[in-house]
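The structure under discussion appears below in the form of structure tokens.
Only a single protein chain was left out; the remaining protein chains are all shown in position.
Order of writing sets the chain letters: A and B. Residues in each chain are counted from 1.
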């Protein structure tokens, strides 16, 4: 069992980083062969998921789909509470989940060829994020 | 390793409860220092996620976003099968997921300061829900 932290700088409103290599690197440090990796983003405006990491999906298609669920140009009750402007970011993060569990076998993550693990910042300002990588196995 | 159940009473159509304190309490009972907690809601109209638990997001912004995906005022094929009226609740639950995994270190959940674990009832009637808290670590 091992836990480590990955630090990434992410732009606003859907800024995304491919952290697959860093997660695989943490896995290799443990020397474990089989088990699960939990990737978790602390904070209520971030998400962890997988995607084919190419600019069309990353910069346009996924953020535009989330903007249909939580548009920028509607009122949010959250803004009345703190004077914030990031209600849409909270909504997107809660729907997408801050947590992802990926199995590994023979020391390798069981991802598809075109499937990368990404950290996403849905906040309305750029954020540095510390991501937890928890590894269990034998 | 330990497993326990949390019971919460939730209102209809997005009724939400902050269960962070109860999950942390179950973790403390185990005396474990490092590992993962799996929070799971049995049932096909409930979800587990994280959110900043303040009334604007909880009562308005998140439920309104989910209602854009699964509106109340459209027909659902599910209703023809059982005479149910909760097709929208099933859809919201399947999209959001009934499961959340959160790592812990030094006996503490690795949540952000403004990030709470919530149980959500997307059914169209109030429901008492039993939530599973499964803890693994050392």
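The working rule: a residue touches a chain if its C-beta (ideal position, glycine included) is under 8 Å from a C-beta of that chain, and two chains touch if they have at least 3 such contacts.
Quantities reported herein were computed from a predicted structural model and do not represent experimental measurements.
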Problem - Sole contact to the chain not displayed, among B:10, B:27 or B:91 - result: B:91
Fill in the blank from the handout: The missing chain sits against chain A at residues 34-36, 49-52, 54-57, 59-62, 65-66, 68-69, 95-97, 100-103, 105, 110-112, 114-116, 136-138
Problem - chain B, residues in touch with the chain not shown (by the definition above) - result: 1, 3, 38, 40, 42-44, 68-70, 76-82, 87, 90-91, 93-95, 97-99, 101, 132, 134, 136
